[in-house]
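Note that one protein chain is taken out, while the other chains of the complex remain in position.
We call the chains A, B, C and D, going by the order they appear; numbering starts again at 1 in every chain.
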Amino acid sequence: GEPTPNTQNTQAGNPSAVNPANPNSLPRHETLYTSGTQWGPPANFNAIREWDYATGTEGLVYESLFHFDPNTSKLVPWLAQSGSWIDDKTYEIKLRPGVTWSDGKPFTAKDVVFTLELGKMETVPYHNIWEWIEKAEAVDDQTVKVTFSTANYQEWDFQLYGRAIVPQHIWQGRSEQEVLDGKNENPVGTGAYTYMSHDQDRVVWQRRDDWWGKTALKMEPKPKYIVDIVNSSNEVAMGLLLQKGMDLSNNFLPGAANLVKGNFGISTYYPEPPYMLSANTAFLVLNTTKKPMDDPAFRKALASSINTKQIVEGVYGNLVKPASPTGLLPQWEQFIDQSVVSQSGFTYDVAKAKKLLADAGYRDRDGDGLVENKDGSKINLNIIVPSGWTDWMEAIRVISASAKEAGISVTPDFPDFNALVDKRSKGDFDMLINNERQLSNSPWTYYDYMFQLPIQKTQNTVNFGRYENKELWKLVQQLDQVKTDDVEGMKKVISEIQKTHLEELPIIPLWYNGLWSQVSNTTWKNWPSSVGNAPKTAPTMWRNWMELGGFETLTQLQPNAS
Amino acid sequence: MSLRVSDLKVYYKTLKGQVKALDGVSFEVGDREILGLAGESGCGKTTLGKSLIRMDGRMRHIGGTVELDGEEMPIGDDRRMNAFRFHEVSLIPQYSMSALNPTRKIGKMVAELLHSRGVALDAGKLRGRLDAVGLPHEVLDRYPIELSGGMKQRVVMVVSTLLDPSLLIADEITSALDVSTQKAVAGALAAFRDDGLVKSMIFVTHDLSLTYQIADTIMVMYAGKLAEKAPAKEIVEAPRHPYTRLLINSLPEVGVRYADRKLTGIAGSPPSLLNPPKGCRFRDRCPLAFAQCEQEPPVVEVAPNHSVACWKA
Amino acid sequence: MLKLDNVTKVYRVGAFGGKTLTAVGDVSFDVRPGEVVSLIGESGSGKSTIGKMILGLTPVTGGSITLDGVPVAPGKEYYRHVQGVFQDPFSCYNPVFKADRVFQMIKEAYYPGVSAKDWAVRVNAAVRDVRLDPDQVLGRYPHQLSGGQLQRLLIARALLLDLKLLIADEITSMLDASTRIDVLNLLAELKERGLGVLYVTHDLSLGTYLAERTVVLRHGRVVEMGETDKVFGNPLHPYTRQLLAAVPRLHASWEEAEPVTDCPYHRGEASGGLFEAEEGHFVACARLESCPE
Amino acid sequence: MRRYFGRKLLVYGLTFFVAVTINWMVPRFMPGDPVSSMVARTGASNPAAAETMRVYYTGLFGLDQPIWQQYFNFWATLFQGDFGISIWAFPTPVSEIILGAVPYTLALMIPAILLSWVVGNWFGAYAARRKALDNAVLPIGYILTAMPYMWLAVLLAWGLGVVAGLFPVAGGYSFSTRPNWSWDFFLDLLHHWTLPFASLFLAALGGWAIGMRNMIIYELESDYSNYLSALGAPQRLIRRYAFRNAVLPQITGLALQLGVLVAGALVTEIVFSYPGLGSLILKAIQNQDFFLLQGTFLFIVLGVLIANFIIDIVYVVVDPRTRAGMAGAQA
Partner (left out) sequence: MTALQEVPAQDAQAPAVVRREALHFALRNGKLVTGLAIVLFLLLLGLLGPVLIGGTPNAYGTRPMQPPSGEHWFGTTTFGQDVFTQFVHGLRTTFAVGALGGGIAAVIGMLVGFVAGYRGGLIDEALNMFTNIVLVIPTLAVLLIINAYLGVRSVGAQALFIGLTSWPWAARAIRAQTFSLRTRDFVDLARLSGANTWKIITREIAPNMSSYLFMTFILLFGGSILIASSLDFIGLGPTEGISLGLMLQNANQWSAMQLGLWWWFIPPGAGITAVVGALYVANVGLDEVFNPKLRET
């Protein structure tokens, strides 16, 4: 018969003759099609590989002790029933009773301890927690006690909701190599879904009907099947979305604004600009070891010369928002010290940029309209983004053009990603754009990213600009040790950090990248939206976002009967 | 009379106008006769040969008739001519070396060709013919590339005469060969006639001495017209047309030496056939030319079977 | 003047030169100034190969070729004295250029200093030497000229140099009978000027017309050679006789010659000296008493 | 014969060696280190952890050995059928990924190549010297050959996929099905296959048709055709002979074009995000996965070489001239 199952099986109540455990054709009305997270074939289901496990490995299969609600900035008990500091250096977690692994075994405190202790392996990404955790022990089946040498409260909260708990009875005895590189096929987790099948271009999850959360949390994710489609390209994703073959696209879809405005049945979180929630900040990273980027005056002049508005409107068609000069995401608005911003912040202002340059001694001596270094040597800066990242390529063209107006010669360049990473980690660049830090429970993660010390020979993930300011780094560490419920305490430290940041400006926040999310209402409705009393959770399947509300979104969906 | 050509005119259509390559030629070829056709390059020998079997795209039949065995051949009508080709008129082309389809075994090609012409293949006859030209029977199982030039030439001779055509046209088939091969090929041709495989033959060449060896009658053409036609012996021993005479005088014989007797060529060159001059076309080069040559000389039979187109003949 | 000593040419044939073919084997003869030597043989007997070797267009495998005692070294200097004219006059001219480019090339290589005017005078003289009217032939494309004219222009070209030896490879076989004789006469005149001419042909009648001496070649080997009168007046080798018999003559029909028997010399397999049958007449043949067979 | 194939094998062997070497060399001498970008992607925030990982992966991929050693290892493992581990789809072996993609590519390429060749030749032969047809076939042929592969693909996708909605424009089969041996699934595959196939087929068609037309005209003017005409052979026979001879250069043409067709398949697969080798190559490039790149590239070289070899054999079988030539130059 008709070979496009998109239209097939839509009549509700079709008993779907195929064996539900192994259906060759998934009933459309029970299936959620998503895309936008997985850029390669789903090659592993290893919760430790939090950068490339198949979409949903954590969140759908493996779960964490807590979730984090960015709207309230609160941890939400999940596998843990509660958690609390019993003294300044001891944290106690009470686990939820009655939780079982998908193979039927009970979930206990031993699993939690095992998972934390896995981090003692050097190559496990959270290995560094053992620099400040002293020990973790299972007091009884439902209680875990963690003792700290240094209580990094901010970072600990991050671990509490970010760390997927793996079953000891299965993972025990795995070698370091297997833990790091194992595919972990047929993952056994506590989550609401189990693995069903996967192929080069998709992974299929099936709902677990005995999931503990149904009773404990009164939550039930609605789709019986979730198919995550591997991204081949944005345009393909858009095509599928328009053809109603996809329900949730977490891709960056250029022109999404038109989709929302046009009559395509596609919607986004906001019905108007910026359409998307903000997910991370795009920074202009300056190599502060090089002249003239080592001069704060020059950096500030450069910041004032950038026409962020044109990037936001021209390149992104208003799909993003200009960033606060502090770089903190809108979700962290309360931590932005407006007085500091109004005093030391920057905005696009060519005249001011010119003045700053002139005042600092950068003058155009040879009349080519471009300023020279103080010693008269030419300034010729490169700005790089990976080749093929079209929106960024466009963005740095804008930056180059607007900097030129202020008299700074900046040339856009598009090296290959590998080459860029190489240059970046070796500090062999002038400027680049980076957005590798996501929204989290605390601005601390941002400051850690911006100012971490000491500088290594290769800076692989943080402080690419090699900005050395020990005072500032001390402040960041101090922030880490402020208790997470001490908002005022946090604000105080953050305000100090912001003051230095804006005065020194070693890294320039540009715009907030969106939590790209385009949804179709054809099969599923009640998607999160800013409008009315629609859910306000994050409409996404991105890795590490399931705990930030992504999973909750699934539980609020409703089948669209029509 | 096997072949009767009367006042045949065949022109080439070119950008600059019509090339009158054959401008009113009449002659006859009798049964069991070999007509040698000789003349300078460009005088219309090939054109005549082609006209009798298949005209190419640029040739136009302007006038005149051709009768073969009493039947008029529609030489200007490609379709109707087809009935005559191979059966009645056949051809050994100058390009024998490349006349065979390189990707078909010879035997197969012959069979397909015959089949397409609605003739059953007589294997015995074919083998007999191969024997006659001294080719082993295996050649039928070979591809043309596997044969030497001489073998290919003989294969083409056998193929062309397979249906015992009434008229066989051999156009310059020996001019690329050395003397000993020439002799062998010419011998084979004569044998075809002697064995009655072909009734009559037109043997085209520019080499008078070679023609003399096998032709019964020799026809000399000049600039698209007949100059002289006579039995071989007569034309060589008592040529009447000044052109023939000069032509013969320019042929070195074995033993003739420069030091002893200096031969001479014919001064000048033939006229362009695009706009040939009125009157005798040899006029400009002719040592005997006189006023009357302004008019075109008629072809006159000066002796039995000996026709000449010259006022002085 | 020109001397060939046991000249041999072996071609490598087949993929990667797996097989060899001896095109010329142990050929020795010489050409003196003011002498025409005709080289006669059937197709494939190695005539052109010998011509090309003398002209340095193909390397010699064995033996030596010397001009005035000096081994030939193909190059500008050598070609000043030794030139060739080939069989097909039409293919000797680059069809996209005017025919007188052949003169121009000589000027460029040998007389760069000569002024255009002087050069024109010389060319005209040379063209007249070959009995052509410069006005009629110069400034035309090859296809606008007849074969005979082209062939004569090539000879004129050679005459512009300080020529000692001319290799004429089948220069008449593509020509009409009447033009042919003109070209032959021209060669004869060159001889009278003191040039040596090596005249290559397969037609004995043409060879005898000009040559003082004749070399008969078969399968790359000399079967008979000597003064033309003797070779043709008294052909000793059956192959020579056969060739002679194959020449079509005007007043006599083909005669039958005895077929060549299967002697290793005839097949071109054995090598060995020529026997001097009479003074100035050499032959390699089984029929002679001195023959090993 | 032996010698001929010996030589061919030598050329092929050499080609293979050179191609593989280049393909091994290129990524290794290019700027950037795949391991550090891999580590960067893990987001290991702790410098020490990042360094441990870097050492670990460098060892895993054998990049810590001297370059010549890596080269020898590469060949050694290659002959064991081990193409290494993909970085992009870590830790899947490259061979596994390629094997998953090959059926799609072959299913697309083989019919497209063969059908376009057969149909194109047939059209060209049929049109040659038939004025009306010729005037239709030629322009269409030229437009088809002049179209960039991807544009033809985009047009088809847009017209028949997006606008008309007749065919899906992405994927090898519907996302709602999973591979199984059923008629429905086969139809689904076919449905997804149609547009990519059509674009490849059409793009190659014109070239063959025009090539054939020209060859046939040439053959129809050749001496053997003239001879047959002079003997009154019917056009049918002459055309048949001409076709046979004209097809021979087209066979060589096919060998010449294979590389181009592979490239065409690449962009076509990208437009339709068809899960074949082409998409893999693009992904491998985008993700700096040079083990995968090496693997796919190797596979293509092998495929082209084998196809060329087959064509060479076919050619020898059908053209007596090559056989005679092989026996030695002397006819």
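Rule of thumb we're sticking to: a contact is a pair of C-beta atoms (placed from the backbone, for glycine too) under 8 Å apart; a residue touches a chain by one contact, two chains touch by 3 or more.
Small disclaimer: the values here were computed from a predicted structure and weren't measured.
Q: Write down which of A:416, A:430, A:480 or A:552 is the residue touching the left-out chain.
A: A:416
Q: In the complete assembly, which of A:150, A:377 or A:390 touches the absent chain?
A: Of the listed residues, the one touching the omitted chain is A:390.
Q: Have a look at D:207, D:232, D:276 or D:320 and name the one touching the chain we're not showing.
A: Here the residue in touch with the unshown chain is D:207.
Q: Could you tell which one of D:194, D:235 or D:252 touches the chain left off the display?
A: D:252
Q: Quick one: which of A:124, A:146 or A:242 touches the chain that's been left out?
A: Result: among the candidates, A:242 touches the missing chain.
Q: In the complete complex, which positions of chain C touch the hidden chain?
A: Residues touching the hidden chain, for chain C, are 16, 52, 55, 57, 74-76, 79, 83-84, 86-88, 91-97, 102, 105-106, 108-110, 141-143, 154.
Q: What residues on chain A make contact with the chain left out of this view?
A: Residues 233-235, 238-239, 242, 253-255, 258-259, 310, 314-315, 317, 387-388, 390, 393-394, 397, 413-416, 418-419 of chain A touch the chain absent from view.
Q: What is the set of chain D residues that contact the non-displayed chain in the whole complex?
A: Its contact residues with the unshown chain are 10-12, 14-15, 18-19, 22-23, 26-27, 30-32, 131, 138-139, 142-143, 145-151, 154-155, 157-158, 162, 206-208, 210-211, 214-215, 217-218, 221, 249-250, 252-253, 256-260, 262-264, 266-267, 270-271, 281-282, 285-286, 293, 296-297, 300-301, 304-305, 308.
Note that in this section only the chains that are shown with their structure count from here on.
Q: What chain is most central when centres are computed from CA atoms?
A: Answer by centroid distance: D.
Q: Using only Cα atoms to place each chain's centre, name the chain farthest from chain C.
A: Of all the other chains, the one whose centre lies farthest from chain C is A.
Q: Out of every possible chain pairing, which has the most C-beta contacts?
A: Most contacting pair of chains: A-D.
Q: Report, in whole Å, the distance between the mean C-alpha point of chain A and the mean C-alpha point of chain C.
A: Chain centroid spacing, chain A to chain C, equals 90 Å.
Q: Starting from the mean Cα coordinates of chain A and chain D, work out the distance between those two points in Å.
A: It comes to 40 Å between the two C-alpha centres.
Q: Under the stated contact criterion, what part of chain D meets chain A in this complex?
A: So the residues of chain D in touch with chain A come to 30-34, 36-37, 39-54, 56, 60, 86, 88-92, 97, 100-101, 161-162, 165, 168-172, 174-180, 182, 184-185, 187-188, 190-191, 270, 273, 275, 279, 283, 286-288.
Q: Going by the contact rule set out above, which residues of chain C touch chain B in the complex?
A: 41-43, 146-148, 176-182, 184-185, 188, 202-206, 208-210, 228, 232, 242-251, 253-254
Q: Applying the document's contact rule, which stretches of chain B touch chain C when the two form their complex?
A: 40-41, 177-183, 186-187, 206-210, 212-213, 236-237, 246-248, 250-258, 262-266, 269
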